[in-house]
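Removed: one protein chain of the complex. Kept in place: all other protein chains.
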Amino acid sequence: MLKRLKTFLAATALSLTAVLPAAAQDDRPDLTVAVNNLPDSLESIEEMGNVAVRITYSMFDSLIRRDFLADGSGTASKLVPGLAESWTRIDDRTLELTLRQGVTFHDGSELTSDDVVFSFNAGRGHGYDPLIGGAKRFMLTVSHIEPVDKYTVRVVSKEPDVLLEQRLAGYAFWVVENKSYLTMGKDAFARKPVGTGPYKMDEWVDGEYIRLVSHDDYFGGKPTAKSVTFVQVPEVSARIAGLVSGEYDIAVNIPPDQIPVIEGYDDLKVEQIVLDNTHMLVFFNDGPTAHKEVRQALSLAINRDLLREALWGGKNYTPNGHQLPSYVMYIEDYPAFEYNPEKARQILAECNCYNGEEIVYKLPLNYYLLSLEAAQAMQQMWREVGLNVTLQPVENWSQVRDPDQPVNIRPWSNTHRLPDPTGSFVPQWGKESDIQNDAQKPVRSWQAPERFNALQDTIITATDWDARQAAYREALDIWTDEAPGTMLYNPLETYALRRDIGWKPYALYYMDLRPYNLTFGDAPNN
Amino acid sequence: MSALDRPALPARRWVWLATLSRLPVMVSVAAGFMLLMLFVTVFAQVIQPYAFDHVDLMNRMTPPVPLAGATWAHPMGTDTLGRDLFSRLLVAAQTSMLLSILGTCLGAVMGIALGFLAAHKGGLWDEVIMALVDFQAAMPWFIIALAILAFMGNSMAVFIAIMGLYGWETYARITRGLVLSAREQGYALAVRGLGAKPRRVYLHHILPNIAGPLIVQLTINFPNTILFETSLSFLGLGIRPPMTSLGQMLGEGRDYLINAWWLAVIPGLVIFLTTLSMSVLGDWLRVKLDPSLET
Amino acid sequence: MLFSAENLSVEIDRPLRDPVSPVRGVSFSLDAGMTLALVGESGCGKSMTCLAIAGLLPKRGRISGGALKLDGQDLCALPENEAQALRRRHLSSVFQDATGGLNPVRSIGWQVAEAVRLRKGATRHEAQAEAVRLLGRVGLPDPERRAREYPHQFSGGMNQRAMIALAIAGNPRLLIADEATTALDVTLQAQILDLIADLRSSLGMGVIFVTHDLGLVAQTADRVAVMYAGRIAERADVADLFAAPRHPYAHGLLSSLPERQAQGGRLATIPGTVPPIDALPGGCAFAPRCPRVSDRCGQEMPELALGAACHHPLPPGRAAATIREREFS
Amino acid sequence: MTALLRAEDLRKSYQVGRGGLFRRARRFNAVDGVSLTLNRGETLGVVGESGCGKSTLSRLVLGLSPHDSGEITFDGAPLPDEGSDDWRHLRRRMQLVYQDAAGALDPRQSIGTQIAEPLKIHNLPPERAEQALADVGLPQAMAARHPHELSGGQLQRVVIARALTLEPELMVMDEPVSALDVSIQAQIVNLIQDLQQARGMAYLFVSHDLSIVHHVADRVAVMYLGQVVEEAPKAAFYTRALHPYSKALLAAVPVPDPATRGRAAPRIGDPPNPAAPPTGCRFHPRCPHATEQCRVEAPALRDFGGRRAACHRIEELSQ
Partner (left out) sequence: MTWILLKLLRALVTMGLVLTFVFFVLRLSGDPTLVLLPDDVDQATREFYRAKWGLDAPLWEQYTSYLRALLQGDFGISFRNNIDAFQVVWDRVPKTALLGGTAIAIALLIGMPLGVLAAVYRDSWLDRTVMSIAVFGFSMPNFFLGILLILIFSLKLRVLPSSGSGTWAHLIMPAATLGTGFAAQIARYTRSSMIDVLSKPYMRTARSKGAGLTRRVSQHALPNASVPVVTILGIKVGEMLGWAVVTETVFAWPGIGRLLTSAVASRDLAVVQCIMILLAFTMVAANMVVDLVYGWLDPRVRVGARAQA
């Protein structure tokens, strides 16, 4: 039943894209995007950071596509056909996908099942130099992918996996061209990848810009821009200034404070979205924060509403528990993170375990948007309940995690890469996680109750949604009580752009520049 | 004998104090501003109306007084966390001044000591010290400092050491040259011929006579040190939150150039006025203390 | 008459203070082929007089009165550019510091050739040839090669020769030699003096020879003007001056020369020191040091009459050596 | 009686420029084998042109700069090492006065302080300072002044006074009056002579001015390119110099008497570069009497009955 519905939806989506009017010919505009940073590699399996997926999303396609705009919000997680026209479950470990025919790569060759198999099998991925395992984490359950015929492939998982389709729509499941990858080798390919996406590599000047040009034979229709240039402009003011002076068409990563500025210009506008990502604090199991009560007090003392209001203009939210509303098994009635300084003081007074020792909060500079501002505000909140927190901004993560220097709190962010705890909660906090196995200094590891880790196994392997949800709720309770960390809020991502550009952001860092989401002139979705 | 080798202007030690009353306007203004900065350096904590790091999230980015929406509670407005800009400016100026004074003094003491040593010992000492001077001069120190701070991680000790190492070679070179020429001519030679020990020659005769050019060098170096500190802090590598310095404030304010230009412009202006005042004073002192060095 | 200075006065402006007059009413004249020596102690105004004549006064200085007549034409009355053109054509100077007086980054030949071109308007090539000829004329061996060298490659004496070559470029009619040999060793000095004398007679130049060395005056000059504190104290033929100075200052100067003393005895001296130019006493400037002073001297400035500007000159023809020392003590 | 000062075969060279990678720096022999003696109460005049080494010599004999080889004895004892305590004590007995009086005084200290300084250094009674000031004919009021307020002659008096406070036995006068005007020159020369008569000091009087040396010296030594070429009692020297260079030097002096005009200046050319002295007799390129022997062989300083000269051809030329 479900399967048939999906096929139907996929077909509808396809017909919709086909119906879209072809864009103008040679007078298509060149689009310039000012980005905070450029990636070092465009090999999607290796480089999965924000700055990379922003670009690779325009160069590759996945077999199944997550339609963020299904409800117009940019946060939807509806699955629609991508390179695969349709898919069916053969059993709870096998998924068969039928490829779209006539899809061409940037080099003109046709997409076949060989390319798909290569993209996910030993030639790449796990088999080929699998060391940087950004992708590995999301392929955890996948055993292998096998061809059936030229246009059919099967994805097989090691264990039953209810989220296989979601995984295929997620990070890194982008299909590359088999032969050119092998001829060029990974490093060269990472500089000039060959995918099926709407734009292909034109020129890459390190530290300056990456220019993509239209892949006119794109299966989803002729791209609406002649070229897309991602220009590296690390400074916010420079991005805005460039936008104002007309150099850029879109500027990413605009802090909330600047929104009124952008809106002050007639020809500019902002597009905002709250990301599927949560800014967190990690409380190390070391020094004063080895006491659960101190950790709880730290969390209780934070006035998240005020932080959001002041720093983010009240435009974002704090999840209730380690989950998002878009989760398939969202626990709607789960209690929100509590702000209760009174209770914090009380806990500290009762536990008799804290006497004003210095609690060190180390944070890397320029890593998370507004993290330094939030830290300084929280320092004052903590001071008010009697927690003596020192801020130590440092250059980089190795200084944060320096085993020889004291550290009790560090910032973090959890991206919800699948609408499910296995997309974030389990890998980030579970028994395999770095939190429970601190590589720098084992004593800092969170000593999670055994029950917590047992519940995780259930969440991963159970195929019964109710059992999973129950286990999830209990795990969340333990997590909240133990407080190895806490959540602050989901950041707001703001794009500033020319008013006449029609484009919507997604809850992940993808910039979708496909014809259906990029228009010039009188924007239909404006 | 070049103009540089000549001893400094004779015995006019206190003349400049006497002429204080008829200073050029620019010089008086500059001196006034520097005195103000020194006052702030000493009393920043006393005169600040708020704690410089007191966060008030409900009063963020209020503009400074002449602008619409300003309040007298925060005459210079507040920053992105609602902290009082005036208080921050005081503390920032204090930090920058202290660091620059410390850095300048460290560099001067080290350079002058090494310069004396090189001139006095001669031979291998001289060669080694001058090789160090050449080495220091050949390194783009600002850039090295940047790398060290970023890689070693920033601590106050490292930062101060780097500031102290900045510019020492100029003092060393100048001191060595001055001592060598002073020693080889006239009064120093004469006093030595009278049977004085080197200590007497150096302390009683040479040092007072070369003090002029050295003080002038100090005034040249000081603004540079301020710029050094503020530039590094501006790039986020020097003083960092929760501490603040003028460069750090400016760097922070840069992101709000469009909606709150004063966050960057006010500290920038203070830096500019400080270096300007110091340069004006330095130029004037140079004419007073060491006409041969006039530039 | 080739040249005459008539009542020449020079003023120098000083910041925040009154101007000073280092030269006050100096008059003398000079015929072609003659040497006039301007003699006096440092600060007496002899160099400033030269600079005024040559039109080289410092920026703050100016001729405040009198006339400078070259061939009867008054340089002070002419428009500035015409006066400078006249000077350029007819007048040149040699100064004490020859090495400093030559541009260190230009070759000797270039500098001499430049003078030739500026004075005569010759082509570059002609000027170059003329420069080499002049360098040979002043006694530089191998002038072709020397012309390509730079001042730092020359000795002090060679540089002074080059300066003289530069000065005689374009055959000037009046040469001002301002302490031109003072920095040189005696053996060199003698040779340079010979060279100047030789050039003077062969080119028919008038020479104004400025020096503080009375020995040189005796050896080179035809006429002498002794200056003191910006004025001419005595003006005489060289033989007359040395035989019988009339002004007590001139007499004192000559007496203090070791050559004119009995061996082993004390030297005659002039008591006191030269007054600073901005604090001259009223009346005769020499009065405070003068053995022949009277009340009149302190009030009335003596005019130059019969060769001496003194109210109480020594009688003419009286041999200086016979003046007894007590008159000066 | 032993000589107060005796120098034997003194040599001193300086480096010219910096050495190259493959070449040693050239050295310049400022003083090259000079021997001389000076008795108590005597004045030895050292004359020569610039670069002849006379100033270097004056510093060597005082031990103010170390010599490379040779021997200096003062009052029979060799000079102690420079900077040692003995050396410092010896300063009391030997002093230097040189041309640049303004430079020899610290511009920042008062005259009084500076005159008293040697007394402070050597723990001597401070009253001597006043006495010294009086001795050189300066009023006590001068003590409060600073050097820039004094004239050149007065400064030179101050320098002499400062040296006098130590009551030295030897004064080296290096061009003490060259920078002064004629009338002031005479004052200082008189002062120097008066002091010698009063105190019996020995003078090493270094000057380029032959007439002043003629006036003050007992004996005269002529230096040329680092070497003494002639040494003689004054009268003998000025009446009949032996060495061709001495003759040229004397002939070149401008006599302040117009009656002597018309003497031809000695045409002896420009002096050679002191850093690269000629071979053989150093004077030979400028000597009108030079022979092949002069080009090759350096003449020794030979004795000619109470006077010495270094020339191969003295016998022939004096005939």
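We call the chains A, B, C and D, going by the order they appear; numbering starts again at 1 in every chain.
In this text, contacts are C-beta pairs under 8 Å (C-beta built on N, C-alpha and C of every residue); 3 or more make two chains touch, one makes a residue touch a chain.
None of the values given here were measured: they were computed from a predicted structure.
Of the options A:146, A:271, A:434 or A:474, the residue whose C-beta touches the omitted chain is A:434.
Only one of C:69, C:106 or C:312 touches the chain withheld from this view, namely C:106. Across A:73, A:94, A:326 or A:399, the residue that sits in touch with the chain not pictured is A:399. From the set B:139, B:156 or B:203, the residue in touch with the chain omitted from the display is B:139, counting the whole complex.
From the set B:213, B:241 or B:268, the residue in touch with the chain omitted from the display is B:268, counting the whole complex.
In the full complex, subunit C contacts the hidden chain through residues 54-56, 84-85, 87-88, 92-93, 95, 97, 100-107, 111, 114-115, 118-119, 150, 152, 163, 166.
By the touch definition given at the top, subunit B reaches the unshown chain through residues 2-4, 26, 131, 134-135, 137-144, 146-148, 150-153, 173, 223, 227, 230-231, 234-235, 247, 250-251, 254, 257-258, 261, 264-265, 268-269, 271-272, 275-276, 278-280, 283, 294-295.
If you put the missing chain back, the residues of subunit A touching it would be 40-41, 131-134, 187, 190-191, 205-208, 231-235, 237-239, 241-242, 244-247, 366, 395-399, 401-402, 433-434, 439.
Following the convention adopted for this analysis, only the chains that are shown with their structure count from here on.
Overall, the chain located most centrally, as judged by its C-alpha mean against the mean of all protein C-alpha atoms, is B. In terms of their C-alpha centroids, the spacing between subunit A and subunit B amounts to 47 Å.
For this pair, subunit B with subunit C, the centres built from the Cα atoms lie 52 Å apart.
Taken residue by residue, subunit B touches two or more other chains at no position, since every residue touches fewer.
Taken together, the touching pairs link the chains end to end in a line with two free ends.
Contacts between chains, counted with the stated touch criterion, involve the pairs A-B, B-D, C-D. Chain contact summary for the complex, subunit C toward subunit D: residues 41-42, 155, 157-158, 185-191, 193-194, 212-219, 238-239, 242, 252-254, 256-261, 263-264, 266-270, 273-274.
Contact residues of subunit B toward subunit D in the complex are 7-11, 13, 185-187, 189-198, 200, 205, 208-209. Those residues of subunit D that touch subunit C in the shared complex are 49-50, 151, 153-154, 181-187, 189-190, 193-194, 208, 210-212, 214-215, 248-249, 251-261, 264-271, 273.
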